[in-house]
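Left out: one protein chain. Kept in place: all the others.
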Amino acid sequence: MSRKTELQPWQWPDDHWKKLINRVWGGTTYRPKQWKNGARCAVALSFDSDHETNELRDGGTSYGRMQWGQYANRVGIPKVLTFLEKEAIPATFYVPAVVALTYPDEQRRVIKEGHEIGIHGWIHEVNSTLPYEHERDLMLRAADALEKITGVRPVGLRTPSWDFSRDRLLIEKELGVLYDSSLMGDVDCYQLLLDGEDTGIVELPVEWIRDDAAYLLMQRFGSLRPYIAPADIFDIFRREFDGAYAEGGIFQLTMHPHVIGYRSRFWILEELVNHIKAHEGIWFATHADVAAYAKQFG
Amino acid sequence: MSRKTELQPWQWPDDHWKKLINRVWGGTTYRPKQWKNGARCAVALSFDSDHETNELRDGGTSYGRMQWGQYANRVGIPKVLTFLEKEAIPATFYVPAVVALTYPDEQRRVIKEGHEIGIHGWIHEVNSTLPYEHERDLMLRAADALEKITGVRPVGLRTPSWDFSRDRLLIEKELGVLYDSSLMGDVDCYQLLLDGEDTGIVELPVEWIRDDAAYLLMQRFGSLRPYIAPADIFDIFRREFDGAYAEGGIFQLTMHPHVIGYRSRFWILEELVNHIKAHEGIWFATHADVAAYAKQFG
Amino acid sequence: MSRKTELQPWQWPDDHWKKLINRVWGGTTYRPKQWKNGARCAVALSFDSDHETNELRDGGTSYGRMQWGQYANRVGIPKVLTFLEKEAIPATFYVPAVVALTYPDEQRRVIKEGHEIGIHGWIHEVNSTLPYEHERDLMLRAADALEKITGVRPVGLRTPSWDFSRDRLLIEKELGVLYDSSLMGDVDCYQLLLDGEDTGIVELPVEWIRDDAAYLLMQRFGSLRPYIAPADIFDIFRREFDGAYAEGGIFQLTMHPHVIGYRSRFWILEELVNHIKAHEGIWFATHADVAAYAKQFG
Partner (left out) sequence: MSRKTELQPWQWPDDHWKKLINRVWGGTTYRPKQWKNGARCAVALSFDSDHETNELRDGGTSYGRMQWGQYANRVGIPKVLTFLEKEAIPATFYVPAVVALTYPDEQRRVIKEGHEIGIHGWIHEVNSTLPYEHERDLMLRAADALEKITGVRPVGLRTPSWDFSRDRLLIEKELGVLYDSSLMGDVDCYQLLLDGEDTGIVELPVEWIRDDAAYLLMQRFGSLRPYIAPADIFDIFRREFDGAYAEGGIFQLTMHPHVIGYRSRFWILEELVNHIKAHEGIWFATHADVAAYAKQFG
């Protein structure tokens, strides 16, 4: 009664691992020769407004971590929005529905100031652990909640924790989103295939390398710590931009209001924008605009 | 027989997560236009005198870690007090009752030299795991022990490990403390609300970013290590101060005698104080004085 | 009924630990007075093309990690091959059979451009956990698969995760490989002994110190993070080379297309090659060529 799923990976018949590899596959690369208005490099900044939901998702018992939400709402988001307005840079915010429902005015300000809001799950759930029906229900309700609060229907999404699954992609296809920004298969946008079939969805790829939380989170009773100097993080982000500029590609960056929004860290973003603006031919755009442009002209 | 507590967070009805978020909430921000005597920036240094209690709390079986207490008492605290006296800086020491009972003379010297002692639990217990009655009993006994030894009743506290709970805040309210310094919801002082009601307690917020132990602790049989260069820690603390000074706010810092009190680390504090003193309009004060001033004039 | 294997290590009779230590032992050092064409220092660069197999080996459930394969094939490997061609440097690629079967054209390009491909397991299995017959079967099939795809029979191998065992060495001996590159017993090549007997296999030693993945991997739900600045990794690799050059030895380096192949990291390899080429008497060679030369002239 040995079943495939009970076999060890090294015992799998070839068709099994081939099916797994093929499930979520990158198709055509979407790489425009140039970006909007002849720009050489697209810069897509994003902020994941997780607030209380990382802790709620884990049970909501730590009031210390829960205060990340207070901090993000009181200090982080205002700091980010003020900066983006001063620099006249549009950005994308990925917001779990629970955060939008708790802080609706914050989301309305984000939209009013010209930014994009994308879907980011219901309560930052680990979607790969959910049954399909529940995941689908949460995602549909999340899209509706964001639309109801902000008046704008989201056209893109980022999975919480960049945790992906086949179900996930099925639901994204049903939702008819323009783009996903959760996978790491390239530096350029690419076509997402599900079991070999085009889903019509553009992937605007992310990377832990370009994520502030990968370097700066900490867990009191674990061993995650912000071990790397902010100056070293700046250097990594800067090199990622320099490479994107040299290749005429996309510089995509992920930040979190409760991670980057501190006095000893926010300068990383400020100095990075200074560095980027010292270059000719930069197109600062939301993830939606970059994905749409890449799909059309790439 | 499905009960709320058995539901997964992504299945919670909205009123459940709303209740959790609302439980410990930050109300009014207390931000004075200027600090005492017209100072531009308040500097609140603190030292958590945990000594043997981190290890005792975990069972007291590691005599290696237990010697942190010896080190703190023989080397760390004298080094800190000598330095503070030379620089004429008042600071706040958070002391578990077990430490005060083991090293009473140390506490009396702290008070005699003009510093504040705040409550820091009985034996550095993880309070969120305790039944309410036990937590309450420990906290009341801790306050009494500190008062009996030093002759001064503490007016503020810091939860061990910055571990917070609803019970915690209830007990703090009953104790009638002026302030708490365990939460991370802002950079300024703020009003603490319990289930939406004012507790009368001021929060003087802390951050792992401004905590020496977050960067420098190590556990032999785990993977915590002091992976970051002391010069990088200095740079983080310096930037935190620079931001506080630029905004006219508070620079709050948490240290530990058994963490900062080493030859390769203590220079961080010395150089930081040099850097701070090179600025005009600094008010060095205890946490109690900063909290009281913020509440009155903020 | 107490059996040896049930004893604690500190209870083992001496013959037991002696047997364990003696099992895989380094014999004669193979250290040529000079390298090919009178070169002073041999430089052996290698790339482990693990692609999807690290995740498949763990169950294949994370589509995020699975995309490492997409990235390595779309971006990493082309970047590496283009660079090696420009610099005219031969290198060695260790490729699990599952990767070769998924990306056969990639392997054929590697061979066509003058590089070596070595065995790297079937699906990056943790070989020390496998029964002998299974491990043997996987290794023989892996050798055949690589030969069938590329037309060249591999002469060397590297165990996935540098995980070694007595069985492993038995199978390597049966396969009749020229060399192994998985152990860390020296800085020079050396003879591999199995239970005291010569296996005829040369060890070309590796080290975590000279492995990009040791510094740069991350696991979302663990605490592995890329905590060290790329500039510091460059400095470590450079010092390893400088030492090898000073001693007239081998500079061996292990990289991964899905680790080094990013805009903020690839400069480490570029700058390292610049640094190396600024020295006289460098012999860039595949692992097979270095091992063969060391065995013949060492």
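Per-chain residue numbering starts at 1, and chain names A, B and C are given in the order in which the chains are listed.
Note that a contact is a pair of C-beta atoms (placed from the backbone, for glycine too) under 8 Å apart; a residue touches a chain by one contact, two chains touch by 3 or more.
Everything numeric here is computed off the predicted structure, so don't read it as measured data.
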Touching the absent chain when the full complex is considered, from B:P13, B:G60 or B:G281: B:G60
Option touching the unshown chain, where B:E125, B:D163, B:D242 or B:D289 are the choices: B:E125
Per the touch definition above, residue among C:R23, C:R109 or C:H134 touching the missing chain: C:R23
Chain B residues that touch the omitted chain in the full complex: 52, 56-64, 66-71, 74-75, 98, 101-102, 122-123, 125, 130, 134, 138, 218, 220-221, 223, 225-231, 262-267
Footprint left on chain C by the chain that the document does not show: 8-12, 14, 17-18, 20-21, 23-26, 29, 128, 161-166, 168, 182-187, 190, 207-209, 214-215, 219, 222-224, 227-229, 232, 235-237, 239-240, 242-244, 247
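Here, only the chains that are shown with their structure count from here on.
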Chain separated most widely from chain B, comparing mean CA positions: C
Whole-Å separation of chain centres (CA-atom averages), chain A against chain C: 34
Euclidean distance of C-alpha centroids - chain B vs chain C, Å: 48
Residue numbers of chain A (touch at least two other chains): 223, 227-229
